[in-house]
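Yeah, one chain of the complex is gone here, protein chain that is, but the others are all in their spots.
Labels run A and B following the written order; every chain starts at residue 1.
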Amino acid sequence: MNVPVSHVLLLAVALMGIGLMGVLVRRNVLFMLMSVEIMVNAAGLAFIAAGALWRRADGQVMFLFLLAMAAAEVAVGLAVVLLLYRRERTLDADAADQMRG
Amino acid sequence: MDSWLWLIPALPLAGFLVLALVRTMPHRAAGVIGAGTVGASGAVAAAIAWRLVACPPPEGVYAQTLWHWLGTAGFDATIGLHLDALSAVFVLVVTAVGFAILLYSVRFMAASEGFGRFFAYMDLFVASMLVLVLADNLLLLYLGWEGVGLCSYLLIGFWYADPTNGRAARKAFLVTRVGDAALVIGLLILWRHLGTLQITELLTKAPHVWAAGSGLATAAALLLLAGAVGKSAQLPLQTWLPDAMAGPTPVSALIHAATMVTAGVYLIARTGALFALAPVAQAAVMAVGLATLLLAGFSAMTQRDIKRILAYSTMSQIGFMFLAMGVGGWTAAIYHFVTHALFKSALFLGVGVILLHLNDEHDIFRMGGLRKRFPATFLAMLMATLVLAAMPPLTLTFSSKDAILRQVLLSPRGGVGLWLAAMLGVLLTSAYSFRLLFVVFLGPQRTRFDVAHHRVPSGRVSWLMRLPLAVLALAGGLAGIAELLRVLFGVEGFYAFLRQTLPEAPIVSTLRENLQQQAISVGVSLAGAVAAYWLYVRRPALAGRMVQAPAAAAVHRFWQAGWGFDWLYERLFVRPYDWIAKTNARDVVDWLVESPARLAMGLYRLLRRTQTGRLRWYAMGVATGAIVLIALMVWL
Partner (left out) sequence: MALAATLMVIVQTRVVHALLYLIVSLLAAATIFLSLGAPFAAALEVIIYAGAILVLFVFVLMMLNLSPATAERERWWLRCGVRPGPIVLGLILAGELVYIVLSGAGAGVAAQTVGPAEVGAALFGPYVLGVELASMLLLAALVGAYHLARRGPDGESRKGAGE
């Protein structure tokens, strides 16, 4: 079926906005990470839409790289979350403010 | 001979450079370099002086221009040396006495730290003094002037660990600075109106440009006098000399007795023609000399510290020299300078022996009976004291003071009144000098001193100290010979030699007159000596009781404090200045300088707020930045 690219892009924009709000509003670091995933996913959607528009493989290739990056980021991010939890016994993002001042 | 002149100041200067730049040097080497360069310089000076006398060059001057120093619009100055009769006398005295004192110092300063530094400073001092007396223009003279001031400061505060010494050094420097400032203004006036600072040119030009007694000439001469007053510790800038005794004794001997303090005398003698043009200034010279003479004499009578007695004595004797110059007796003043250098340094060296062996006891009333312990020193100091009191036995009591007294009495500017005042000065001189001698060397021995203390383990006076002392005392004793020759044999010798460069008309007096005056002055001196003997040896308690009465005690305290000048200057200058400095401590300039720092601190505090350490805050920052950038990209 024919889907106007602009619609898809709008959806991507909306998802990105939701993800951003999630990052800024939530205090739990796991939620923040999930929101970041949402944002990445939104960007991937935009890429796919562009690739479909131009009927080339490049969009999907870009999406693949994005996926790889997201995977790496999640792995390291979760390791850091584990570290934070072990130290502060909480998942509060504001608990790690020793770099203040 | 001209081309050898530069060696005279250059040798001690080279000594200074070697000693200053080579860090660790064994004492022997430092002593050899330090004393040796001065001795070598003296040898060269002696050779040149001999030639000067034996076969005089044209105009009686050896001159050597070394190089061109400054050249600006209308003002030229050279580094040039000029040796005539007056300079020759000074050069010989400085190098000879300097050499003797430096030899003495090798042993005296042996236990002190900074041995090499001492000799470096002394060499620099001698070099500066030689530059001062050999300069052919006033700017170079001023260079030497400042150099000796610097060395005086360095050497007074030589033992810098003790803050008292530093204070004394600073006081000396600041007080002489006042004189130096006046001197510079005087130099400026001279240059402005006479167009040159070359001394011979200046002195020949001055009578043509300025009428006798003109305001400018008087101003210039008075300013030069102010400079001389500062350097020579005369009224009103005399407060620094007694405190300067904080320095090592050889320093006191060389700088504050024989040479630097006589730089003022040299300056006035050198520019004598200028003073002849300004009778007011010359009268001022005389007044300053007379006042200082008497003031210092009274103060010396009341001092307990052995070196302060000698300091006031120096002040008083230079007062004599100023008095002589003031009445026109230039040659007499220079003659007195020569003898004073000899006997005063002998006195100081003798005092140094005592200080060294008594572990720095300065109070004469804690000494006593040292004649048995230090017989040779006693003899030397006895001789020197006799010369100081104008009764040198070796020249049948003819001395330089007689020359001065004759000038004071018979010169057109002098008179009986002045002569009587000068006689009072002679009485005081004799009294205080014999007081020192008797209290220290005669009477019961009041101190117990142990031979085995660290400064002089052997307890014997080394020959390196005895020899210079003996030579200086002996030379001092013989110094009255010029007067003797003149009075008894009519030989003007020394006086004529000096008259080549000094504006003096010789005074004629008969043998009978001379002998009469001689007798009177010797009588007065003897009276002083006897009074001292009676008061301090025969009836020592009497002196103590004399100052018990309240009025007498007050006067005694007043004289002992140097007639209250320190007190006055403290109130008049030091305290207001301190107050101004303290109240102005936080002034506009401080604010200006501090404001960048304060601004930075303020900005820091502001920016610090953004570092919350919280992740979400930072994320918000990133998001905001991204939004702004996108907006910029889209709409601009």
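We take it that a residue touches a chain if its C-beta (ideal position, glycine included) is under 8 Å from a C-beta of that chain, and two chains touch if they have at least 3 such contacts.
Remember, it's a predicted structure, so these values are computed and weren't measured experimentally.
**Q** For review purposes, identify every residue of chain A that touches the missing chain, sorted by number.
**A** Against the missing chain, chain A presents residues 1-6, 8-11, 13-22, 24-28, 30-31, 33-35, 37-38, 41, 44-45, 48-49, 51-53, 55-61, 63-65, 67-76, 78-83, 85-87, 91.
**Q** In the whole complex, what residues of chain B lie against the chain that is missing from view?
**A** The list for chain B reads 620, 623-624, 626-627, 630-631, 634.
Keep this in mind: only the chains that are shown with their structure count from here on.
**Q** So the centre of each chain is just the mean of its C-alpha atoms; given that, what is the distance between chain A and chain B in Å?
**A** 89
**Q** Which part of chain B faces chain A closely enough to touch in the complex?
**A** Result: residues 608, 611-616, 619-620, 623 of chain B touch chain A.
**Q** Tell me, which parts of chain A touch chain B in their complex?
**A** 20, 23-24, 27, 29, 32, 93-94, 96-101
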